[in-house]
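Left out: one protein chain. Kept in place: all the others.
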Amino acid sequence: MGALISLFAVAVLAVLAAVGASVGDGPRFVLGVIVPGVAFAVFLAGILYRVIHWAASPVPFRIPTTTGQARSLPWIRNNELEAPSGLLGVLGRMALEVLFFRSLFRNTRIELLPEKQKLSYLADKTLWAAALAFHWAMLISILRHFRFFVEPVPVWVDWLESADGFFQVGLPVFFATSILYLVGLAYLLARRFIDPKVRYISLASDYFALYLLLGIGLTGFLMRHVEKVDVVQVKAAIAGWASFQAVAPVGVGVWYFVHVFLVSVLFVYFPFSKLLHAPGVFLSPTRNLANSNRARRHVNPWNPEVVGHSYAEWEEEFHDKLKASGYALEKE
Amino acid sequence: MLAETLAHSRDTILDRWIESVIARYPEDTAGFLRRQADRFANPVGASLREGLAEVLDGVLGGAEPGALEPALDRVIRVRAVQDLSPAAAVGFVFELKRLLRDGLGDAQAGNTAALAEIESSVDRAALTAFEVYMRCREQVWAIRNAEVKNLSVGIMERVAEWRARREAGEDAPRNQ
Partner (left out) sequence: MAEKSPQELIQIDFTPPPRNWMNPAVDFEARRGTWSYPAAVKNLDYLGMPNPREWSPTDLDWKLPPNWKQIIHDGFEDLLKKYRSLKIFMDICVRCGACADKCHFYIGSGDPKNMPVLRAELLRSIYRQDFTTMGRIFGSLAGGRELTEEVLKEWYYYFFQCTECRRCSVYCPYGIDTAEVTMMARELLNLVGLNINWILEPVANCQRTGNHLGIQPHTYKDNVEFLCDELADVTGIKLDPPINRKGAEVLFVIPSADYFADPGTYTFCGYLMLFEHIGLDYTLSSYASDGGNFGLFNSVENLKRLNWKIYQEARRLGVKWILGGECGHMWRVMHQYMDTLNGPADFLEVPRSPFTGTVFSNTASTKMVHICEFTSDLLRHGKLKLDKSRNDKYRVTFHDSCNPARAVGLLEEPRYVLKNVCNHFFEMPENTIREHTFCCAGGAGLGNDENMEMRLRGGLPRGNALRWVRDHNDVNLMTCICAIDRATLPPLANYWAPGVEIAGIHELVGNALIMEGENERTTDLRGLPLVPEKEEQGDV
């Protein structure tokens, strides 16, 4: 149900953009200039707001999840990346988590059931592999887009593109990341349908984000490989936008507008949704804190004002019994 | 003849039997029980696969009634503490009759006597299953009772005895 509603929503958005782009210069101006501009502003402001909102609440306790041996005695080998004792270890742990999705890689299978042994060991890592493929591909694709934003094209973009198009297949060359992006996303979507567990927990918003990203990827792919859009025109359109000399893009097709519109929707949606996991992972207290609890004191700004039952009260309450059993007392 | 046909379709019958048990779980859980291949990550699935295979082989091989007990225990021990009615917890055994008939198909005709023999061994297995179930439930209650005592009384009774002896001026070792 949620999957259908979301599909419908994304389709409507795409059609809206396509129709708008076909009716005239006015809507093209809105879709090509105003909407992306506003969306990008919302995106930046929204994320900034959210991160400030998060940071406004303190971290009252240091609660890292230790996933390896802590630093204790000098002759016991500690695992700095799994139970970091200091900043370096934390940076390493976060890097592994953010760059390589360390925790998703933890599914270890030891003793397989007899008839399941033919399953490859890697089969258990598909979620990790697909997630990693999609996220890295997205990052590289975004970086590749700098070709459109910066003039002259920075040299690292050229490097990135030649590495990405290493296989030299097709004309224009297919980027490995385009394929990884689409395949990765397709898998992430498919498992929400196929795996009953994941289907059960999935919300409409989970599908929405996936459809949106797929829509963006597909329209981009179509523009490059099917429509073979005029890159110079696209660049002119974007350059005008980026330098605030707003003119309605000319000479680019409908796909461009759909692509840009879906990206705009994503921008606006991002700071209000689970996509916040991107900035959020950096603030997760079970991962970004050192397990140095007993070595360095962590301060809680709102430490509760309560105190316990004092020794004096306790001694008074049990005075006779204490005395009868021969305890040394503070007050006789 | 009958035995041969059944031996031939043993794997199919077993798969269907396991599936019929798994299918009674909520959909998402059933998926997990089916797919998770690691025996330690999926102990319920493991107990079903191993237990049911052993029971089926026992039934087909004409095992003594008592011999099926460990295998049935493997399955029912889990089901006895899950959210299942007693009928649901042991009823899966009866399911086997239908599956055996299905597995035989046309071969049923002319083998009525032999089939009846196998079916009655399924019935015996069902009775054993019921006994195993009751034993597991009784064990749960026994554990619970022992727990009440251990958690609320601990060593206090022994300490009280010891204290009484101390007050009576005895100093003999207790452990005799």
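By written order: A and B. Residues from 1 in each chain.
As a working rule, contacts are C-beta pairs under 8 Å (C-beta built on N, C-alpha and C of every residue); 3 or more make two chains touch, one makes a residue touch a chain.
These figures come from a predicted structure and were not determined experimentally.
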**Message:** List the neighbours, among the chains on screen, of the chain that has been left out.
**Reply:** A, B
**Request:** Taking the full complex into account, find the residue in B:2, B:18 or B:33 that is in contact with the omitted chain.
**Result:** B:33
**Message:** Which candidate, A:18, A:104, A:222 or A:239, sits in contact with the chain we can't see?
**Reply:** A:104
**Message:** Counting contacts across the full complex, list the positions on chain B that touch the omitted chain.
**Reply:** 24-29, 32-33, 36, 38-44, 46-47, 77-78, 81-85, 87-88, 91-92, 94-95, 136, 139-140, 143-148, 150-151, 154-156, 158-159, 162-163, 173-175
**Request:** Mind listing the chain A residues that contact the chain we can't see here?
**Result:** 2, 5, 50, 53-63, 65-73, 75-79, 82-83, 85, 97, 101, 103-104, 106-111, 127, 131, 191, 195, 197-198, 200-206, 272-274, 276-277, 280-281, 283-287, 291-300, 302-304, 306-311, 314-315, 317-318, 321-322, 324-328, 330
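The rule is simple: only the chains that are shown with their structure count from here on.
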**Between chain B and chain A, distance of the C-alpha-averaged centres to the nearest whole Å** = 45
**Residues of chain B that touch chain A when the two form their complex** = 27-32, 35, 37-42, 45-46, 49
**Request:** Give every residue of chain A touching chain B within the complex, in rising order.
**Result:** 109-117, 119, 124, 195-197, 199-201
